[in-house]
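The excerpt is restricted to a subset of chains, each kept in its original location.
Letters A and B mark the chains as written, and numbering starts fresh at 1 in each.
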Amino acid sequence: MIAGGTVLLFLDLLGTFAFALNGALTALRATRLDIVGVVTLGMITAVGGGTIRDVLLDSLPPATFADWRYYAVAAAGGLIAFLLGRHLERLNRPINVLDAVGLALFAVTGATKAVGLGFGPEQAIVVGAITAVGGGTIRDVLIGRIPSVLSSGLYAIPALIGATTTVIAGALGADGAFTEVGAAVLCFVIRMIGLRFDLNAPAPPAAPERDGGDAD
Amino acid sequence: MIAGGTVLLFLDLLGTFAFALNGALTALRATRLDIVGVVTLGMITAVGGGTIRDVLLDSLPPATFADWRYYAVAAAGGLIAFLLGRHLERLNRPINVLDAVGLALFAVTGATKAVGLGFGPEQAIVVGAITAVGGGTIRDVLIGRIPSVLSSGLYAIPALIGATTTVIAGALGADGAFTEVGAAVLCFVIRMIGLRFDLNAPAPPAAPERDGGDAD
């Protein structure tokens, strides 16, 4: 129904798997869980962003719910993390790469879906970023962590750049599938550069008394 | 509109009351709250799962919101817990029984609603389980606890079994009301057996360094 529909679906499912695996492993490292918890948190990481996206875009029931392939793929990622978690936990780098893949793909597919449904560029950019960071945010809340996207690293910003690139390229008439892959690569590269050089988004100016973290 | 509609409504309201009472008592024991907090958390426990269900099923406005009987019943449960909490807190067993009743009824009514709206078996099973565990999950997040459904006990699994039984029996042409009660009893019994013998869902294989709980 939209240009590059098959590519979009494939990218979306790939991002779903990457997020499920990464989300389940993150949850495993953070707290004590059983199989229900690990698989559920993997699935929520994977489909949470897309569910919020589809609520905001009035595209209910959510694709992540109506299309069983999303949660089959998400459940598979969660189960693999559950079974192999002990071994995978040591693989920090591939986990971060997987997460960046999911971030990039979801930012692009989220923005593309919004444009395809007739929403304006500002909505498409916002919803692309929400699709990308939403699932991990819900997961962090469920395991009692303040979502890291709010406090450090370059995470939302590459997602916003990926979504913005998608929207601008689409407005300039670029080919759907090509644009999507290019914007995803841009988001992915920025995210990986941020990780490699430990870049952070700007912190509030001069708040010296808040060094202790959870002082409150 | 669906077979056994009146039975479904009655079971749904009964589950709503059970969850409101149990949810408010759980919240009361976990943290310091005022009347607004106790009643709100009781109501959220009671109607939260059904609200998520109706978002996923594109059945908005949610039945739990559009039909005042749901929140009248939920508010009554919350108020009773507020007024009698001190006495009810010692009644651990009836509270657990009430909670298992709500779990069983919501798993069945959630799955039945999904089937009635034309969704497939995999959606009906997922949404039945979400209806059953969703309200308590939101409550736990609001009172700063990692939802217990993720970490221990048999909670989501009986809900999944109850929802699956509902879907299979329905597909085999079994009578609506009879099926619903039977599947709810099955879920309830499994939940109570799990409580009685302290059964847990499988934990991740061999994660020896995570014994301390919140070490993080």
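In the analysis below, a residue touches a chain if its C-beta (ideal position, glycine included) is under 8 Å from a C-beta of that chain, and two chains touch if they have at least 3 such contacts.
As the structure is a computational prediction, the values presented were derived from the model and not from experiment.
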* To do: Because only 2 copies sit in place here, please give the count for the whole complex.
  => 3
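Following the convention adopted for this analysis, only the chains that are shown with their structure count from here on.
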* To do: Report, in whole Å, the distance between the mean C-alpha point of chain A and the mean C-alpha point of chain B.
  => 29
* Complex contacts: residues of chain A adjacent to chain B -> 28, 30-38, 40-41, 51, 55, 60-62, 65-66, 68, 71, 82-83, 85-86, 141-144
* Can you name the residues of chain B that touch chain A in the complex? -> 55-58, 60, 119-120, 122-123, 126-127, 137, 141, 144-147, 149-152, 155-157, 200-207, 210, 213-214, 216
